[in-house]
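This view holds just a subset of the chains, kept in their places.
Residue numbering begins at 1 within each chain, and the chains themselves are lettered A and B in the order written.
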Amino acid sequence: MKLSFNTWVYSGFPVWVPSYPLEDVIKRLARIGYDAIEIGAAAPHAFPDYLSPQRRQEIRHVLDGEGIAVSSMLPAPGGGAGYNVASPDAPERSAAIEMYKKVTDLCSEWGAPTLLYVAGWQVFGTGRPQALDWTTAALAEIADYAAAAGISVAVEPTSADSNLIDSCDDVIALMDAVNRPNVGAMFDTYHTLYRNEVPSDYVYRLGKRLRHIHLADANREPPGSGVVDYVSLIQSLRDVGYEGYLTMEIGFNRRNVEPDDMARRAYAYLRSIL
Amino acid sequence: MKLSFNTWVYSGFPVWVPSYPLEDVIKRLARIGYDAIEIGAAAPHAFPDYLSPQRRQEIRHVLDGEGIAVSSMLPAPGGGAGYNVASPDAPERSAAIEMYKKVTDLCSEWGAPTLLYVAGWQVFGTGRPQALDWTTAALAEIADYAAAAGISVAVEPTSADSNLIDSCDDVIALMDAVNRPNVGAMFDTYHTLYRNEVPSDYVYRLGKRLRHIHLADANREPPGSGVVDYVSLIQSLRDVGYEGYLTMEIGFNRRNVEPDDMARRAYAYLRSIL
């Protein structure tokens, strides 16, 4: 199983510092041993509007030079622009869909096979059926755009942060509603922990529809330092023949972290149990 | 002294939920008794690109109808777009300056006398002198734009989140460097706490250059529930003849809050000591 590392902890999102240029991050993760990098579309790394064609090529060259793949990409939700696909504000919904398309373009240019999808959240006054309609429509439009580029979309339940697609059943219902072959599911062990769900339950229930996984322990600590049972999780992934990446999404929720330390500890622990 | 309340805790920034439409927030704060509202430029409230001319007028009518002023406005830093005026990425710096101008326009339309300025942060590899040059240039350009609309700019040291303008001296040096009559200073008791600084020291040192204040206790709790000495702070403000607002910026750092409860507790405590 291949290991990937998400860039938030090295970026200005959501915590401003510490923050490193993307070239530095790619080189550090390659040196630690990661097979791939998950690039979040946030400054100073990869906010699409800031990336000229030359800059996109430069990053591509650094990736190739280090021999590290891009496992996946995702927008940064919750800043000024929100990017809530279930917002009651129509301009925000349009901007969110537009952002997903721009990140899909980056996936194409940097060779990432998978785009992650956060299904939005309900603002006070918006009923659940209405919010589900909006996120379903958004996902359908994004999935079709991604399909044209040969890219898969993985829907992530985000119970710790949101109130719309929060459970394994929620994500299955949304996949069924949108019904596109390039739409699958993912989950994050930090979010399953928030709802006291068992990660391997997700694996067995989703089976081949599982396209991606985020690993993080309580308080976004590296795997192995907290309470999540990664040994059972790995076993379940082998049982269903999972072929995707194990991606660490850790440490980004606070300022007092050393990103390299996060990356190194997670890598060492995962290698020790694989 | 007049009391104001910042909207983050009611918005999708930086925590996605709970989140309320701006009309709701205005009405709730007016009912609790606040003299004014500080509107953060984030979805679903006031991200400038999402606000049509009609929508801007609607909000103006709600404000007028409730008899509540807008004390101040500010962009939302740290999302995907970053808006770091000291970023090594030139497109990000330009976008940040553009965002401050758009928020200045909103200040004009909604009658806010003050725009808050966050001076950015250093990304690894950017030296302090370079970062200071960038933030000084950005502030000068923004201040001139604001001056044309009769709006003041208040620079905020943000030590808990950043690494550039972190102290009272830092903000004085930046004001001196930019040297514009409509540029003043502000401070936030949450940030002074992070550096173990004494709030009244800021007041005495800044004197008439002090234009705005954010009140928050440890962990962004309401004033009166933590460790900050608000009695000494109020005394120092009276000593220097402060005429601005006392603005609560609280509760927005976590999901498990009830925004109205935050607003009500802060209001009650401040009224009890004024």
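The criterion applied here is as follows: contacts are C-beta pairs under 8 Å (C-beta built on N, C-alpha and C of every residue); 3 or more make two chains touch, one makes a residue touch a chain.
Computed from a predicted model, the values in this text were never measured in an experiment.
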List the number of copies present in the full complex, noting that all chains share one sequence and 2 are shown. 4
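Note that only the chains that are shown with their structure count from here on.
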Listed in rising order, the residues of chain B that touch chain A in the complex are 12-21, 24, 41-44, 47, 49-52, 75-84, 87-89, 91-92, 95, 99, 121-125, 160-163, 255
